[in-house]
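Inspection log for the structure reproduced underneath, given as structure tokens.
Missing here is one protein chain; the remaining ones are kept as they sit in the complex.
Chain IDs A, B, C and D follow the sequence of writing; residue 1 opens each chain.
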Amino acid sequence: MRWIQLDRAKREPARQGCGALLVALALVWAMPASADTAAPASIKYPVAPEGAHAGKDVAQPIEFPHDIHTAVNKINCLYCHTYARRSKVAGIPPTSKCMGCHSVIATDKPRIKQLTEYWEKKQPVPWKKVHDVPDFVHFTHEKHLKKFIFDNDELVQNLSVDTVAPVCAACHGDLRTMTVAKKIKPMTMGWCVSCHEKNGGPGDCWACHK
Amino acid sequence: MKKTRRILGLFGNFDEATNAIYDIRASKIAGLSVDDVTLISPIEHPDVEEALGDRPVSVQYFTFCGGLFGLVGSWLWIASAQASFLVQPQGGKPVVTLVSNFVLSYEMMILGGVLSTLIGLLIGARLPSRPHTLYSEKVSLDQIGIILELEDTQIESAKNLFRNHRVLEIREEVMK
Amino acid sequence: MSLENLTQDWSRYRNGIEEGGFHNYEHRWGMAIDLNACIGCNACSTACYAENNLAVVGKERFSKGHYMHWMRIERYWDEDQAKAEFPDQGANFLPMLCQQCGAAPCEPVCPVAATYHTPDGLNAQVYNRCIGSRYCSNNCPYRVRYFNFWSYPESAWPAPLNLQLNPDITVRDKGVMEKCTFCVQRIRVAKDTAKMENRKIKDGEFTTACAQACPTSAIHFGDLMDAESAVTKLWAKHQVKRHDDEGLPVSTQHKQNPALRGYRVLEELNTDPSVMYLERVREELA
Amino acid sequence: MMNLKLKRREFLQLMGWSTAGATLAGCDLPTTVTLEEGKEEVVAYLSPEEYVIPGVGVWYASTCLQCAAGCGIHGRVREGRALKLEGNPDSPVNRGKLCQMGQSGVQTHYNPDRLSKPQLRKDGKLVDISWDEAWKVLDEKVGAAAKTSGARVAWFTGTVSGHQAALIGEHLDALGSRHHFVHEVINNAVGRAVNQDVLGEAMPRLALDQAKLVLSFGADFLGTWVSPTHFATEYAKFRSGTRGVLVVAEPKMSLTGANADLWLAVRPGTEGMLALGIAHALMQSGVSVPDAARPAVAAYAPVKAAEITGISAQRIEQVAALLKQHSPSLVLAGATVEGQEQGYQAASAVMLLNVMLGNVGQTIVSSGEFPFPQLRPRTGNTRDLVAFAAAAKDKALDVAFFYGTNPVYTAPASLGLAEGLQNIPFKVVLTQFPDETAAQADLVLPVASSLEDWGTHVAAYQPEQGVITFQQPLMEGLYPGTPGVGDALLKLLKMREAQKYGAFNDYFSYLQNAVASLPEQYKASGLTNKQLWEQTLQKGLLTVDSAPGSLKTNVGEITLHEVKADAEYPLHLIPSPRLGLWDGRHANIPWLQEAPDQISKVVWDSWAELHPSTAARLGVREGDVVEITSAHGAIKVKVYVFKGVHPDAIAVPLGQGHEGYGRYANGIGANPLKILSPAIEARTGELALYGTRVKATRTGVHEELVKEGRNNISQRSRKLVVTISAEQFRRTEGV
Partner (left out) sequence: MKETELHHDKDIREDLAWSQINSDIMKSLENPRRGFWYTVIGCLVLLAIGITAEVLQYMYGMGRSKNHPHMWNLYIATFIFWIGMSHSGTLLSAILHIVHADWRKPIYRFAEAMTTFSLMTALLFPVIHLGRLWNFYWVIPYVPARGTWPNFRSPLSWDGFAIMTYLTSSALFLYIGMLPDLAIARDNTTGWRKKLYSTLSLGWYGSDRQWRIFRKAYMLMAIFLIPLAVSVHSIVSSDFAMSIMPGWHVTTFPPYFVSGALYSGCAAIVTLFILLRYYFRWEEYMTLAILEKICKLTFAIAMVWTYLNLVEFASVWYGHDIYGKEVLWAKMTGAYAPVFWSMMFFGSVLPFTLAFRKLRRHIPTMMTVSILLNVGMWLERWMIISPTLSQSFYPWSWDVMWPTLTSWGIVLGSFGWFGLLFLTFVKIFPSVSMYEVKEMVYHRRLASEKAQAERRNTGGAQPAFSLSMRKEDGS
């Protein structure tokens, strides 16, 4: 019964089908713009790219407490990671820098004792790498810091850990809440690109690929 | 009246089947119109279809819309992809290149047309489905079947009509 | 992907090279190579090996054409001396590298856009995007694209040779096309430095490895958009023009004054190379 | 480019920021961008210098030791690794430019075949030993020799100069020996002798840029002659503006010949006659001839010279006319002229042209006397090789030190050097690589590469004022314990004269002391010794002015004999040097092996250049293997048919045919030096390298000759290299 009845419903399916296709067509027209290349006029902090990464807990030779140094003692990130504004790599601070303070401060703590041991043996601390980009990627800390920190007059005057850390946090997460660093951002190309689009970074492949 | 019965007559050749349908058309069975007739056959046969009368087919509208969608949609899609992928400046050519986009849209028009034709076919022919309950395997061999949906009262006259046209086999069932 | 992008800038997206294109050039790196000075000594080529992590392939593979020299010195003999007993003058040397064409035939054919035109006017090759279809090489009239037929990282740099590898450049693995980049890593450093110091790049601030090495200074490198650069002046002196300087068709670009020495190789193909050669000078002593 | 002050060795103590392996691509599978954390180690610095910034390259000045020209270099160092060498713009030699051999310095340094441990011959085999043992053995053996016969100790080196040469001299003095043999295959010893005799100075300055015409008799000044990179920079000036004319006469086209405006294929061994023929033509046109040379010049009228040399009289007269027309000119004689039995006479004939044309004083000027005789270069030659072989054969030596040369490879087999070495009881080889000589050694001492070592050098050819170029390490030694050459010498000296050298910890402090004790006149005023030292290292050189003298023109009598034909060995063998592999010392550098020869474009191989007519006579074509036989041996090489070689000559490039020189050099090609006859240049005692007669026979074997652009020598009417006439050039660009 059903078969024959439906056979009689002559043109309806055609209308329905056409309607659906036209709606789809309209949807394509109405597709929203995703790439907004115009950067905001004044940037304090990078518009952080979206995405998260479930990073592993990395066992470091010394469990370095970023939170104590930054959140409690209010030491500026760039005080230790001093190469970041001068080179493409941010760099791990040399042991001499640690010892600059820790030859007098908190010398009795077990972590500091560990550190002193390395220092006395004249061995560099074998830190494990947490954040890395592939070798075919050219990433410079100095230019990113220039754009987000040093090109911003207001910030230069009162450069403190609380003004610098949010900039670093765009890629490294907020280290004020971590002990040892943990990778919590995906650091993938799409992630980089989304940030470049939002903040007006270069869209040229060769800006980043070498 | 409610149609409650279904009956299948199998015929040995198209002439008989055609004549049977013409008889039905001529209202040999009261209350049964040609719209209640389904013909099942191993090959397509224009004569019989003529007897059944005009039953419009809508698949071409699907094809048209699908082709159009493929053409316009893919052009917009490709052009907007090019417009937001600015590494595209190449070989001194414009970002949105009409020639290549035309080639691709052309292909996509065909793909859209073909796919929507398929959809049209499936929708129009109500496929996929289970085979008809009265379906006989002889139809796929060499016999032609006529399925009628009937009221109880029309059964006998239908059978008679079939027999008049040298029906080879009659099957019937009660519709649920 | 968005239609808004498309509708906003429609007219610019439709610009080809004749109308200026959608390039937004920041620089146009270019060269001038003086064949009067070139002595064919190979210094540029070896400097390129050292700078750009070019793999040494060995005799067997070289014989199959698997060589990787981005900069090669071609040596031609005069055709008019084909019947003479001795060549009564020297050879014609031609340093051939990627011409960084403005209308590069290699670019539009790459299926994945691994090669494209940068805002610096370079033909970029993005190694990690490349899938190795080799179409670009097929379409390159100068045959200056080199393909990694094998995996070289292990074979070409046995330890400790790998310590020499330039960390600013990817070491290409098998299946990737590569070519001269005008030492983009040096350009990048120069641009970064200039940007850090809030200034423009100065002419002569850096140069490519080949130009740096050339004992006779036959290779000049610089920014063709910088009116004051030595290269721009050389191009102007020899009246060689880029396409979109004036959007001139090739026939009018071609050298009008026979006294000038500038020309570009296979110019008639309309590829708009960024490398201008200065004609070799021939003493008529024979 | 940053040239930061260097403080002692501290910068070397850096640990790599990223391991070198990390530079490798990751272009292969997988291409996922997430890199797992915690896998790699970041090595942090312990206590870095202020100027060391990871990720930023620093340039240091040093000196290139790939040949003896003494080019200044800048080396790029990043994260403790030397990455790239470039010319030092301050160096008067190369003015910031660097040839391919210099560029390859990094591959000499990082060569995978470098020796890392000393080796001692035990039971006939070289075995690895510790450094302590090595020094002990050395002390014992040399000590024993010093006690009995210090005079029987010899140093056999390549060209050395600076404090290295001084220390070698002092070591020999301490032992009471005078045996410092200095050997180079590629040398201009005969030319130096002629210069000394005619001009009064062995190596005057050549003002190529002042010359309007250069006539070169086989002097490949763009490729292998004296100071090629310097001459190439000068050549650029010579060719610009009014554009000088370059005429080259040689039996086999060299790189210089390949850039000539007029190339003359002269019959091998007759260049002197050609020079005299030109002199005759000049004389006919009114140029005066020094009296002593008059008979010789008169004997070679152009027609006669044409008969001998194969260059038409018309051509000879044309060259003479050109010389007269373009003044001042510069006439140079190279190895093909000098490496004959009458090479001195022939080179004198060439020098005669300079004298006649008045070039002396114009394009040939005095370089003055270098003020420190002990630092002056001991320039290499082949006379010392002959002498050393003879001394060895005569069992006149007990201990021999070898450094900077590989005589077992370069000595002709006919000298019997390999057998002679058996007679030297203790042979010490200071080398970076296991080479053929090291294979014969009793003790092999690996030395630091030129990028790991300190040093001072004085180039034999000083283009402007005299300079001492400084060599400083660009990075920490790859193999701990490996001493620099200077350190090794100091150590040897301390074994003999502990009190005299005990004050110096190492060669570094020795050099520092040497700079500090420089006579005041050479020190810039107002600098402390430390500042002077730092400034010197930063510049890479120290200028020591010397007053130029004046050149003489003492042309002596010239007697040239006819070159006789040899029925059995009809061809002249030309062991042609290559810019690249040089005398074979760079055969283990993959870049240079893979760099096509400038002329033939052959890679990774030896070949024999044959004129098409000769090839046709022998019935060979390109790729056929021929056997080249001299009276002293035979080699097999593939044929390269080439018009740029005289039909009477067969040219085989130097550099290949190594047997024990590492993975890149071994088993490739053949060494033409092996079959040279021991003929001696009559006046100077040099080996007549170009005087060997050979015959070539086909072997029937055919192998592909691997070369670039293999199917084409012409442009097929495409406009690839376009030419313009010189007149037009001078009209529009001449200044």
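Keep in mind that, in the parts below, a contact is a pair of C-beta atoms (placed from the backbone, for glycine too) under 8 Å apart; a residue touches a chain by one contact, two chains touch by 3 or more.
Note that the structure is a prediction, hence the values are computed from the model and not measured.
Chemist: Of the chains you can see, which ones touch the chain that is left out?
Modeler: The chain that is not shown touches these displayed chains: A, B, C, D.
Chemist: For a quick check of understanding: of C:Y25, C:F147 or C:F221, which residue touches the chain that isn't displayed?
Modeler: The one listed residue touching the chain not shown is C:F147.
Chemist: Would you indicate which residue among A:A48, A:I62, A:I112 or A:M189 is in contact with the undisplayed chain?
Modeler: The single option touching the absent chain is A:M189.
Chemist: Consider the whole complex, including the chain that is not shown, and state which of C:M71, C:M96, C:A124 or C:A211 touches that chain.
Modeler: With C:M71, C:M96, C:A124 or C:A211 as choices, the missing chain is touched by C:M96.
Chemist: Sort through C:R12, C:H66 or C:K195 and give me the one touching the missing partner chain.
Modeler: C:H66
Chemist: In the complete complex, which positions of subunit D touch the hidden chain?
Modeler: Within subunit D, the residues touching the omitted chain are 29, 31, 708-712, 714-718, 720.
Chemist: Extract the touching residues of subunit A with respect to the undisplayed chain.
Modeler: 3, 7, 35, 188-190, 193-194, 197
Chemist: For subunit B, which residues lie in contact with the unshown chain of the complex?
Modeler: 12-16, 38-45, 48-49, 52, 55, 57, 59-60, 63, 67, 78, 81-82, 85, 87-88, 90-91, 93, 97, 100-101, 103-104, 106-108, 110-111, 113-115, 117-118, 120-122, 124-125, 127-132, 135, 137, 139-144, 147, 166, 168
Heads up, the rule we're going with is that only the chains that are shown with their structure count from here on.
Chemist: Tell me the chain pair with the top count of C-beta pairs in contact.
Modeler: Result: the chain pair C-D has the most contacts.
Chemist: What chain lies farthest away from subunit A once each centre is taken as the mean of the Cα atoms?
Modeler: Following the centroid criterion, the farthest chain would be B.
Chemist: Please list the single chain whose C-alpha centre lies closest to the global protein C-alpha centre.
Modeler: Closest to the centre of all protein C-alpha atoms: chain C.
Chemist: What whole-number Å value describes the gap between the mean CA coordinates of subunit B and subunit C?
Modeler: Averaging C-alpha atoms per chain gives centres 62 Å apart.
Chemist: What is the distance in Å between the mean C-alpha positions of subunit C and subunit D?
Modeler: Those two chain centres are 32 Å apart.
Chemist: Mind pulling the residue numbers of subunit B that touch at least two other chains?
Modeler: Within subunit B, residues 76-77, 80, 84, 86-87 contact more than one other chain.
Chemist: Please set out, as single numbers or ranges, the residues of subunit A touching at least two other chains.
Modeler: Residues 28-29, 31, 34-35, 134-136, 204-205 of subunit A each touch two or more of the other chains.
Chemist: With touch defined as at the start, can you tell me which subunit D residues reach subunit C in the complex?
Modeler: Touch residues, subunit D against subunit C: 18, 20-28, 31, 78-79, 81-87, 94, 96-100, 103-104, 106-107, 109-112, 222-223, 228-229, 232-233, 235-236, 239-240, 243, 245, 248, 253, 255, 257-265, 318, 322, 478, 579-580, 590-596, 598-599, 601, 603-605, 613, 643-644, 663, 668, 704, 706, 708-709, 712-715, 717-729, 731-733.
Chemist: Help me check something: in the complex, which residues belonging to subunit C touch subunit B?
Modeler: So the residues of subunit C in touch with subunit B come to 1-3, 5-6, 9-10, 12-17, 21-23, 102-108, 110, 113, 115-117, 243, 272.
Chemist: Flag every residue of subunit D that touches subunit A in the complex, lowest number first.
Modeler: That would be residues 15, 17, 22-27, 33-48, 53-56 of subunit D.
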